[in-house]
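One protein chain omitted, others in place.
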Amino acid sequence: MLGLNKHDRTLLIIVAILTMCAPFILNPFPTDSGMAQFNAGYPDLMQRFVIFGIFAIGFNILFGLTGYLSFGHAAFLGVGSYSAVWMFKLLSMNVIPAILLAMIISGLFAVLIGYVSLRRSGIYFSILTLAFAQMSFNLAYSVLTPITNGETGLQLTLDDPRILGVSATADGGIPVTSLFGLEMRSTYEMAVGPWAFQFNAGYYLCALIMLASFYLSIRIFRSPFGMMLRAVKSNQTRLNYTGLNPRPYTLAAFVISGMYAGLAGGLMASMDPLAGAERMQWTASGEVVLMSILGGAGTLIGPVLGAGFIKYFENIFSKINDTVLHNWFAFLPDGLEDAVVFIIHPFIGKGWHLTLGILFMLVVIFLPGGLVEGGQRIRRLFSKKPADDGKPAATKPAE
Amino acid sequence: MGILEVKDVNKRFGGLQALGDVNLSIAENSVHAIIGPNGAGKSTLLNCLVGKLIPDTGSVMFDGQSVLGRTPFQINQMGISRVFQTPEIFGDLSVMENMMIPCFAKRDGSFRMHAIENMLNEQDIVEKAERMLIDMNMIDKRDMHAASMSRGDKRRLEIGMCLAQEPRLLLLDEPTAGMARADTNNTIDLLKQIKDERDITIAIIEHDMHVVFSLAERITVLAQGTPLVEDLPENIKGHPKVREAYLGEAA
Partner (left out) sequence: MDAIILQILNGLDKGSAYALIALGLTLIFGTLGVVNFAHGALFMIGAFCAVTLSKILNISFETIDETQVDFLGNPLKVKTPYVEAWFGPETGAALIDWSVPLAIFFSIPIMIAVGFIMERGLIKHFYKRAHADQILVTFGLAIVLQEVVKYFYGANPIPTGAPDVFKGSFDFGVLFGFDPNAIIYPYWRLVYFGFSTLIIGSVFAFLQFTTFGMVVRAGMADRETVGLLGINIDKRFTIMFGIAAAVAGLAGVMYAPINSPNYHMGMDFLVLSFVVVVVGGMGSLPGAVLAGFLLGVLESFASMNEIKSLIPGIDQIIIYLVAIIILLTRPRGLMGRKGVMEE
């Protein structure tokens, strides 16, 4: 089925079930309970999960397979967002043309940057991509203001032409993004006892697109093309002396992953039609690198896990404050309670980045394979099989 | 007219004349050895043949076409395969995948975008790669991680990968360097077998005289970047100039 082997099919089905049932899974706590703050099942956050999932899946096609570490991938995300918003301004509020344009423009952009950057490898490649991204970021902030609206960011206005739509709604507001009339913001709330589950149209669109992206990435990983990309990472000399030209392979991978980023950018704009230059900054590029590494670069599911993990904890950690901590540790004697809160304090709230940095270092140092490798280790521990280090790696499924 | 014709090739590195007026002709379907003391320019010559270096002057013709100015992968697609001194294989891939890649290169050329094709639909490639593994006597290692094999097996795999491309000329750069005696003998047997079973020209650069005299049908002696003698193996053994070149270096 779908041209996948049994293992990959299972993986795809699991991811499909998880994303489709996310409004339930991410809302395990009743709304009025103290644990409700750990719920993540509201539309805005769920959209971010899957959109960054797409971004990371795409990045992984480049970094995971070819080993080329791009530090400028956020540029494509930004370009995608700008393109989509322009489509909303000029054509219509339908998200389909916006997303298509986002992918096309970021793809073209990737051809240009990739063609130049891929002439070098290793750290030089990283620096070149970084330089291009910073250039785009600086330009978006300054000279390109007519296109990007500079620091304010590109927004919809009431006097946008919108040839196929309306400039303003009947009641004088700015129209909202939709899929052939289905508004992206429309949300159906289902109350079951003390629980409230939200089903958002935008989320489901993003989730379906992510599933398609994930499926495509499995196909790429398992294709002869994917094998060639791994060969690029493994030994470029041999590849050259086997009559294969590495450059079109790497460029194709670069463009594909750029278009994934553009798609993510386009979706971001479709959910919330504005675009700012900060989406292109190199810290944003660093974030997608973190997601891939944390989840497990070069594995199929890793980047999705990494994206979900980082976005979830970013959200949760930012919400925890000292009051919450005091509530948690109230069972401790007063002095000890204060001490514990004092120790944890730097890592929560605004300190989330500190936690992230430490976590990231720990992963690179101790768990280079990311969460996926961690999962495999734990499974091996429990199945009590003898360590299978000697076992051929090729038979180990890349999850 | 040989399959490979090297004419008046010169190559300088700064003040060092690495190759001086090298002329060499390798006959089709022969085994031609190039020997010489250290620093004689053997590796430089080889690199000029495969496109890694470009000679300053002279011409290198393969089957009537110039190889100069072409990149290594283009030269490979013309029908020249190279085996390296230290085996160059795809260490992170499985043995089977290693063998499939040259099969793809042979069938599809230097680039093909087959991004969503399924391996299952590439039955001809799979069969060819498996046949090659059987020929190389390593089908039992099919799913092994290539980097985890012994050096002898890596060498065997590399030769197999080159053969999978059905090259017309196989270049071997000290294929037994750093090998134990048993592995060396295995490699000699393998090369003999390849020679007998396939229409292929083999050019071999080698230090080990045992290997050279077991295989070569013709030998060129290179010294200080220039061919000294070219003759049949039996005539090379006692040749005074050759002795001088080797012993002179030793003394």
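Letters A and B mark the chains in the order given here, with residues in each chain numbered from 1 onward.
Everything that follows uses one rule, which is that a residue touches a chain if its C-beta (ideal position, glycine included) is under 8 Å from a C-beta of that chain, and two chains touch if they have at least 3 such contacts.
Bear in mind the structure is a predicted one, so any value in this text is a computation, not a measurement.
Enquirer: Where does the absent chain touch, in terms of which shown chains it meets?
Expert: A
Enquirer: Touch as defined at the start, partner being the missing chain; which of A:Leu18, A:Ala36 or A:Met135 qualifies?
Expert: With A:Leu18, A:Ala36 or A:Met135 as choices, the missing chain is touched by A:Met135.
Enquirer: Identify the residue among A:Leu2, A:Val116 or A:Ala339 that touches the chain left out of the display.
Expert: Among A:Leu2, A:Val116 or A:Ala339, only A:Val116 touches the chain that is not shown.
Enquirer: Just to verify: which one of A:Pro248, A:Gly351 or A:Gly374 makes contact with the chain not shown?
Expert: Spelled out, the listed residue whose C-beta touches the missing chain is A:Gly351.
Enquirer: From the listed residues A:Val289, A:Val304, A:Ile320 or A:Val372, report the one that touches the chain absent from this view.
Expert: In the full complex, the listed residue that touches the missing chain is A:Val289.
Enquirer: With the missing chain put back, which residues of chain A would touch it? List them for me.
Expert: The list for chain A reads 67, 69, 116, 119-124, 126-128, 130-132, 134-135, 138-139, 141-144, 236, 282-283, 286, 289, 293, 346, 351, 353-354, 356-358, 360-361, 364-365, 368.
In this section, only the chains that are shown with their structure count from here on.
Enquirer: From the mean C-alpha coordinate of chain A to that of chain B, what's the distance rounded to whole Å?
Expert: Inter-chain centre distance comes to 46 Å.
Enquirer: Enumerate the contact residues on chain A facing chain B in the complex.
Expert: Those in contact with chain B are residues 3, 216, 219-220, 222-228, 230-231, 233-235, 237-245, 248-249, 252, 256, 390, 392-395.
Enquirer: Please output the residues of chain B touching chain A within their complex, sorted ascending.
Expert: Residue positions touching the partner: 50, 71-74, 76-77, 81-82, 84, 88-97, 100-102, 104-106, 109-120, 122, 125, 143-145, 148, 161, 165.
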